[in-house]
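Encoded as structure tokens, the structure appears first; notes follow it.
Every protein chain except one is present and positioned as in the full complex.
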Amino acid sequence: MFDNNRVVIAGMDLGVDAGEFLAVLGPSGCGKSTLLRMIARLSEPDSGQIRIEPNGERFETAFVFQDAHLLPWRNVLANAALPLELMGVAKPQRNEKARAVLDQVGLLDALDRYPAELSGGMRMRVSLARALVTEPRLLLLDEPFAALDEITRFHLDVQLRELWQRRGMTVIFVTHSVSEAAFLANRAVVLARHGGAIKLDRRLELPPVRDIELRGDPRLGQEMRLLLGAIEG
Amino acid sequence: MKKTLLAPLIPFVLLTLIAEFLVRAGFVRAYLVPAPSAVLRAMIDSHAELLQALFATSVGSLAGFVMSALTGIAIAVLLSSSRGVQRAFYPYAIFFQTVPLIAVAPLLVIWFGFGIQTVIASAFVASVFPVIANTLSGILSTDPPLRDLFKLYGASPLVTLFKLRLPAALPQVFTGLRVSAGLAVIGAIVGEFIAGGGLGSVVETARTQQRIDKVFAAVLLASVLGLALFGLINLLSHLTLRRWHASEQ
Partner (left out) sequence: MLLHRVQRRAFLKTAPALALLAACSKSTTLKLALNWKPEPEFGGFYAATFSKHGLAVDILPGGSGTPTVQMIGAGSVDFGIVSADEIILARSHGNDVVALFAVFQDSPTGIMAHASRNLTSIGDVLMDGTLALESGLPFARLLKRKFGFSHVKIVPSPGGDITSFLHDEKFAQQCYLTSEPIAARRKGASVKVFAVSEIGYDPYTTVLAVSGESLRKNPDRAKAMAAAVREGWQSYLADPKPVNQQMHQLNPTMDLDTFAEVAEVQSPFIETDATRRNGLGTMSRERWETLIAQFKELGDISQTIPADECFQVL
């Protein structure tokens, strides 16, 4: 994959199982965002291929960006319903689904509000809801909570993990934060500074339930040390 | 609300009083700069003529402005369709900006004749470019992630244009319209110098009669017209964007 004549990812081989929560880590510029965009089919690789099996509709993939990127001229409900609208779903149906998913992220009483009236955390939750409204099999997130304060970030992390467990979708989560990766994922991959080589690919040895208690668990710290070591080394 | 109306009035009143004093005391000669009281008297004495002229110029500039708005947005949409189209045709759009209107106006008279149609054409030429430039800029500067989002769900370029790029461009469209409104008034008056009618013709006639008080009265009314149009656009902008754009909060 080339970006301005610079090789961003050269020869990556990565397999992801269905239902996995995969965290992708690495220093800035290592190509993790590019990887995610290629998986989403927003960019094409120069060589090689990306296969998703079973090969369903491309709409089965959803993407959450670094900022919420909501349409400011639409209210919360219309924003959440947008993917279904673009897919041609009729208004009553898509609004019903949007309402349901907004309920899951706890925004049921904000349906009429506009993005300009919401806090950063709320906007992110709308973005998340929008991603989930099509009931995707694959959810891609590119450092989605990086711009939020720590407390909000933690709440959203917990919420994301819960949604993952309930829906059984595959999640690929790109992040800078070692602690976030360790907290959320059951598998972590660390990319090299240049060229996209995988420096570490590890199944995290952590309990399936991730909550505030885990914060004090020494195992979390262990995994974090390992991941950090791979990034820095 | 009171503050926004009151604040600009204060310098206006002050300036008027100072100007009145300067002319009365003889520091400034009355045939070069009329005293505000003389301008007021000219307005009252010729109010019928001035009001009729104001109406004519309003029609001409408004019509020209609406044409600019619609055509300008349409042209910007066309230009946004491809890089190649843009490169080929954008320079011609710039022509509207750079052409000296006072040189083009006589040509307009030859093509359209003497009458309000030429005034409208002149107002159009003067005001179309800011709409094109600002609208195009707005359409082209849509957030890439949003464009990705639309792409992800398979939206066609046309759908992306109408559901994403045009609404996203609205604040910039209004910026273009704001600039365009004042230019439409100027364009209409220049057109009137050559084709007759409206405030332009009052200015021209008063000038040859050395009635500088009447010239100022007409110019003042033209400014009021420009301000009114500007205010109208602002109101429209506020009503449209108020719930979602930082510039309106």
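Chains here go by letter, A and B, matching the order in which they are written, and residues are numbered from 1 within each.
To be clear about the criterion, a residue touches a chain if its C-beta (ideal position, glycine included) is under 8 Å from a C-beta of that chain, and two chains touch if they have at least 3 such contacts.
These figures come from a predicted structure and were not determined experimentally.
The chain we do not see here touches B in the full complex. From the set B:14, B:30 or B:94, the residue in touch with the chain omitted from the display is B:30, counting the whole complex. Checked against the hidden chain, the listed residues B:121, B:136 or B:206 yield one contact partner: B:206.
Among B:9, B:25, B:48 or B:110, the one in contact with the hidden chain is B:110. Residues touching the missing chain, restricted to chain B, are 29-32, 106, 109-110, 114, 193-196, 201, 204-210, 212 (touch as defined at the top).
One rule holds in what follows: only the chains that are shown with their structure count from here on.
Chain geometry summary: the mean Cα position of chain A and that of chain B are 48 Å apart. In the complex of the two chains, the chain B residues touching chain A come out as 143, 145-146, 148-155, 159, 163-164, 167-168, 170, 243-246, 249. Chain A meets chain B in the complex at residues 37, 40-42, 58-59, 61-63, 65-67, 69, 71-73, 82-83, 86-87, 114-117, 134.
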